[in-house]
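For this depiction, one protein chain was excluded, whereas all remaining protein chains were kept in their positions.
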Amino acid sequence: MGLIAQLLVNMLQIGAVYVLFALGLTLVFGVMKVINFAHGQFFTLAALMIAVTMPEFTERFGFPAWVDYFVCFALALLTVAILGVVLYFVGFERYLRDLIGSFILSVGLLLLLEGVYLWIFTGAPRVVPKLLTGQVSILGGALETQRLVICGIALAATFGLYQLVNRTKLGRALRAVAEDREAAMLQGIRYRRISFYGFMIGSGMAAIAGGLIAPLTAISPSLGNDYLSKAFIIIIIGGLGSIPGAILGGFLIAAVESFAGYFLDSSYATIAMFMLVMVFLLVRPQGILGHAER
Amino acid sequence: MKPIVKWAAAALMLAAAPAASADEVLKVAVFAPLSGAAAGWGLGAKWVGEQAAKEINDQGGIKAGGKVYKVESIAYENGYNSAEGAKAAQAILNRDGIRFIIQGIGTAPVKALQSLSERQGALMMQVAWGKSVKGPQAPLTFTNSNTPFELFGPLFDLVKKQHPEVKTVALLNPNDATGHEVEEEAEKQYRARGYDIVAVTWYERGTTEFQPIATKLAQTHADMMDLSGAPPGDSGMVYKELAVQGWKGVKMQAAGTGADAMVKVGGDAVEDVYMGNAADFGGPAATPIQRKLNEGALKALNEPLNILQLGAWDGLMAVKAGIEKADSIDPKKVAKVLPTIIFESSYGPTAFGGMETYGYPQQMLVPIIVTQIKHGQTVEIARIIPAELEQRLAKKP
Amino acid sequence: MRSARAGQIVVALAAAAVLAFAVLGDDEYTQHLLMWTALNAVLAVGLRFMLLVGETNIGTGAFYGMGAYMGAICTTKWGLPFPLALLAGGLLAIVVSTGFGLVTLRTKGPYFMLISFAFTEVVRLIYTRVEWLGGNSGIIGIFPPQALDPWMSVLTFLLCGGLILMMYLCEQSNLGRVFRAIQNNDAVVETVGIDVVQIKLVCLVIASFSVGIAGSLHAHIYNVISPGDFSYLVPVFALAYIKIGGDANVMGAVIGAAILTVLAQMLQGMGSLEHVLFGGAIVASMLVLPDGLLGGGRRLLRLFSRGRA
Partner (left out) sequence: MTAPLLVAQAISRRFGGILAVNDFSFEIQPGEVMGLIGPNGAGKSTTFNVISGFYKPTTGKLTFLGEDITGLSAAAISRRGLVRTFQHGSLLREMTVHDNILIGALRAVRDNSGREMRVRETAALLGLGGLLHATAGSLPHGLQRMLSIAIAFAARPKLLCLDEPLTGLNSTEAVAALEVIGRIRDEYETTILLVDHNMRVVMRICDRIAVLNYGQKLAEGTPEEIRNNPDVIRAYLGDGE
């Protein structure tokens, strides 16, 4: 019982971050029809920024760690937002709805940004100081308090985005554009503006995920790569552009990683995930919750 | 055949050169990953190589065949895979005509370089651990730091003495060439000392989420965990998760190269971890050269020096000693004399040996440094001089 | 239009002459640089071949790797003759790509792209877990027969040139027209009785065969292979070659491969800046020269001739 609980807790905690990351990717695809290979770079930048600025803050002001964390988090989000605006207007805006063109652009950015991060931040892994101490036990599964809190924030952020997309005017416009751009434009939705918002929100999700993972892992300039390939699998399984699909897919992949990683071997867990994708494809080429492509 | 012709031509031209001038430059290569996840090692080795070259040049260069050579150390990106390694090998050997590689890091690319360097008669110092890279079939390849074959025996003996209660061990390694070789040797050495190995597990390099792995390890309830070949940051994560899950036992990282990242990541959870391949080059046991390099590395790279990076220094020093002894910059002649000489490395007087293990004396005999993490600091608890080196030094007139 | 083609032929001939000179020269490094260029050109043209039907096949990396592994096994483990090893690489790619295509070609666009990405990654992971294939350290000592040594670069050039020519001729034929038609509007192609999935499968198999042979050649030129050599970055770089050279025709892919291969090699020894400059080159060409160097050159020529007229 304790073991299963532990694996379930692992799954929830890993899944929450995967979902956030994949949601951003799927949102950008839905609105812009762009698969952004550089998505992970926003994630990495946010984590790196926090890891770099937080020690400075703590040294200078001596606030409690979690205060510093939130200040630095905000700073990281701001940095990512600036990078996002630049990338959008200099690059992605020209390749809207151009799958191949935007793919090449984003791959170039992936290499470029990783190189630049390595140059600026060096390759040495960095860590964020502990925010909260202590640990809790859930149904016999052990978890750091810090992880529990972060998992909670991640779930809240996911819920927030879900509400944003379902309830607000902007969200409805995003969904309308994702489903049928022409019809949306006929209804007076300004596509370029909406796609910009979609890109910024999607990239922001990656940055939030990065900021949340920062206290939990060692941060290096190649941190985002592992998440990126998993996010691809998640959005294929969930259906490209589908928000509920990304949520479902994220937890599914987290479950495979948690359970197959335990019962088999973590390298086999990765292979198992890819196999899962292939099987899915045979049964439902459009993903779990995706619409049939026409 | 052609390279030999070219080489002969070059030698002829050198011989024909009227006067020995101090302007001759001997280029040497550092061959390492300079980008991606393992970039830290490569950037460090690059820096150390440059320092070693500077040191030699300051002392007047390398003298051979009536000439004085200034040294230039150039770093080549090997991408940590064999295709990039093969490309860099071409650039080193055929484009830039370099005949001495003072440090090679990464098993797959080192093998790619070796298949060319041995054929073309270039000398390579490297740190890949496998037995397959050494032996009489590869007389131009040398290893410039300790490998599991040197480390594990003395290290495990020491730990067994300190923790007689330990009966079971669980192993975790990255699923790559290095990891597999480390695991094999570790398993052998543990069994030889009567340990019961309860789990052998693998993970992919680049993994960022270690909870599932830690859960699996914790469930084995082993008395000792050995994360041998895992990079320090990764093992820090695993020990941290293990602590959360309530595991308590002896912590080992038999092939561990550095504590700094492990402490940063693992915090209290990595207290008392044993490491076989780490060193505190800023500590009291370090030599003055090592201390100086360590300080410089902290400034330039923001990271303390580790043993693999230091290999670039010792590699170049060995090459210098070999060239001067052979009185020639022909790598084959240098390779012949290397096993016979005693030279000054950053650890002090050193020689090459390892005939028994590898069938060819191509392993640099440097002290085995056993360290343990105490209060977040790497503390050297033993510096074991290899028996073979002691014999060699005793024989020296 | 005719003069443009004539111009291309002249440029191609001139390039071939320069290359032949270099190939027959005795500098081993230059020869290797040219062989890498030739391999990369096949990769780029093979990837572009699938782009003709509108699909981005990241699986190109997987088929290249399969060719390499198959070739390596044939020579090092089974002791088969070198030509058979080359052929075997191509044949394995045909067999696997047929199966892969039958499952995945029902999807298209972003789905196919991501699935082929996943495929490449899983195949690479499988190599690392199979002890017989050398696991993560791969296979070493893959040499063509010694007698071929002085001819290897010429052979590579002829073989790669042949594969590129084959794909070029396919593109110029009616089959190529159908490819383009599918890229334009697959429903129309379906309505005139042509089975789109079947044609895409043919396209995939031809491209994979070429890339598989190139892969086997790769193993014998590099002499060493490891799983890390066949990641998704292989097709990603190939895309960059296409885009930088210009995607309007085969020449663009070849020119792009030549430029970037040489550029990457020049950056060797410059340390960690390689990624920055390589990524930067891709981004810059996407922003400044969306039609690639060939397209840009053509535009310049047009401006120039208009200025004179």
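For clarity, chains are labelled A, B and C in written order, and residue numbers in each chain start from 1.
By definition in this document, a residue touches a chain if its C-beta (ideal position, glycine included) is under 8 Å from a C-beta of that chain, and two chains touch if they have at least 3 such contacts.
Owing to the predicted nature of the structure, the values given are computational and were not obtained by experimental measurement.
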Query raised in the report: What shown chains does the left-out chain touch?
Result: C
Report summary line: Of C:34, C:118, C:178 or C:264, the residue that touches the missing chain is C:178
Report summary line: In the whole complex, of C:163, C:189 or C:264, the residue touching the missing chain would be C:189
**Report entry** Contacts of chain C with the absent chain, listed as residue ranges
**Finding:** 174, 177-178, 180-181, 184-185, 187-196
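Here is the rule we go by: only the chains that are shown with their structure count from here on.
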Report task. Considering only which chains touch which, label the overall pattern as line, ring, star, complete or other. Result -> complete
Report summary line: Ranking A-C and A-B by C-beta pairs in contact puts on top A-C
Query - CA centroid of chain A to CA centroid of chain B, Å - result: 37
Report summary line: CA centroids of chain A and chain C: separation to the nearest Å works out as 32
**Report entry** Junction residues of chain B, two or more chains touched
**Finding:** 35, 39, 43, 175, 204
Query - Touching two or more other chains - residue numbers and ranges from chain A - result: 114-115, 118, 267, 270
Report summary line: chain C partner, complex, touching residues on chain A are 29, 33, 35, 90-91, 94-95, 99-101, 103-105, 107-116, 118-119, 229, 232-233, 235-236, 240, 267-268, 270-271, 274-275, 277-278, 281-282, 285-287, 293
Requested in this report: Using the touch rule from the top, collect the residues of chain C that touch chain B in their complex.
Outcome: 26-29, 32-33, 36, 125, 128-129, 135-138, 140-141, 218, 222-226, 228-229, 264-265, 268-269, 271-272, 274-275
Query - Touch list for chain C against partner chain A, complex - result: 51, 56, 103-104, 106-111, 113-115, 117-119, 121-122, 125-126, 128-129, 236, 239-240, 243, 272-283, 286-287, 290
